[in-house]
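Single-structure report; data block below.
One protein chain is absent from this view; the other protein chains keep their places.
Let's look at chain A:
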Amino acid sequence: MYPVFMAQWMKDKRKPLTILLFIGLSILATVIFGDNTQYSQTTVAVFSTESNAQEIEEKWVELLNEDSHIEFVITDEEKARSDVSEGRREVAILLMERDYRLITASDMPNIQLVEQEVQKVFTKEARLEAVTSIEDTSELREEVDDYMENPPIKVETQSLTGGEIPQHNMGMQLLFTFTLFVAMFTIGFKVNGINSDKISGIWNRLILSPVSKTSIYAGHLLYSFFVGFFQMVIVFLIFQYVMGYDIGNLQMIIVITAVYTLSTVSMAMLIAGVAKTPEKFNMIYPSIVPIIPVISGAYMPPGTISNSILQFIGNLFPLSHALDAMMSVALYDAQWNDFALPISLMLLIGVVSMGVGINMVERVKG
C-alpha cells in the first residue's frame, strides 16, 4: 500500500499547482459569494407607481422595516430601476396596494432572502385584513400589540446552550458549501488514477506483483482521501485563524470533514466504476458534481427546496449531510450526538458506494 500511496504523492509533488489552485478557489468563492457582511447590511430600494404612491410607500416601508435586518428605503422609481439594471443594487421592490414585484437582473442567493422577508410581511398583512375584513388594519394591529404586551401564555425559545437562537448565517453556509464542493473535484480526479492505471497497464503490473489487490486499492483511495481532507482542513484553518471567521468547534468540523471525505471518495469510486476509463470519468464526473450542491440546496437558505423528489435525490449525496452537520456545529454549538445522524448517513453512503464501485471497477476486465 505504501509504495502505491507514495507513487501518487511523487506525481503530485511535481505539479502541486492543481491542489493550490483548488484551495485558492475555495477561499475566493467564499469571499466573493459568501461574505456574511453582505447579508447584514443590505439596503433595498422600494417604490410605488400607483396613484397614491406616497401613501403605499409609507405604509409598507414602516411594516417592512419593523422587524428586519434588511433596510428598506423609499427611492425614486427611475433611480431604483437604473441601480438594478446597472448592477449597483441586486434588487428593488415595486410596491402595490396589496402586492409587490421584485425588480432584479440576477439570481443571487441574497435576492431570495429579501423575497422571504417581503413575502413574510405581505402574508401577515393579508391575514390581518382577512380577519378584520376591512382595509385599515391599524386598529386591530394596535389591539393585538396591546394584548401581546401581557399574553396569557408566553413561549420562550432558547438554543441548546440556553442562549438566543442564532440567525441562519448564509455566508457561513456558503463557506462550507464551496469548500466541500471544490474538494469533490480534487478527490474525484485522484480516484480516477485507478482508471488511468488500468488503462496504462500499470494496474496489471501491480496485480502480477506480490502486493495484494486490497493494498493497491487502499494505496490509491487513502491518497485520494488525504489530499481531499488536507485541502479542506487548510481552507478551514485559513478561515478560522487568518480571515477571522468563527466556524465553531474545530475538532468537530475536522471529524465531519473526514467522514465527508471518506464518503466522497466512495462516491467517486462508484462513478469511476460506471465510467471505466479515465476519459469517460473526466466527462461524467465534472458534469454531475456541479449539480449536487444545487439539488442539495447548498446555495440557498434552508427550506428553499421543498420538492420531496429533489430532497430525496439531494440526500443521496454526502454534501447535504456534511453541510447539515457543519452548520449545526458552527451556528448552534451542536454536541457530538447532535450530528450523529448525518455522520451515519454519510458513512452509509460511503460503504454502499465503495462496495458497488469496486465491484464495477473489477468487472472491467470481464
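FYI, a residue touches a chain if its C-beta (ideal position, glycine included) is under 8 Å from a C-beta of that chain, and two chains touch if they have at least 3 such contacts; residues count from 1.
By definition in this document, contacts and distances are computed from a predicted model.
Asker: One chain is missing here; what is its name in UniProt, given the choices "ATP-binding cassette domain-containing protein", "Inner-membrane translocator", "Cell division inhibitor SulA/protein ImuA" or "Imidazole glycerol phosphate synthase subunit HisH"?
Answerer: "ATP-binding cassette domain-containing protein"
Asker: Among A:Pro16, A:Gly87, A:Pro152 or A:Pro210, which one is in touch with the chain left out?
Answerer: A:Pro210
Asker: Looking at the full complex, which residue from A:Ala7, A:Val73, A:Leu128 or A:Ile305 touches the chain that isn't shown here?
Answerer: The one listed residue touching the chain not shown is A:Ala7.
Asker: Of A:Ser200, A:Thr214 or A:Ser344, which residue touches the hidden chain?
Answerer: Spelled out, the listed residue whose C-beta touches the missing chain is A:Ser200.
Asker: State which residues belonging to chain A touch the missing partner chain.
Answerer: Looking at chain A, the ones touching the missing chain are residues 2-4, 6-7, 10-11, 14-15, 200-202, 204-211, 365-366.
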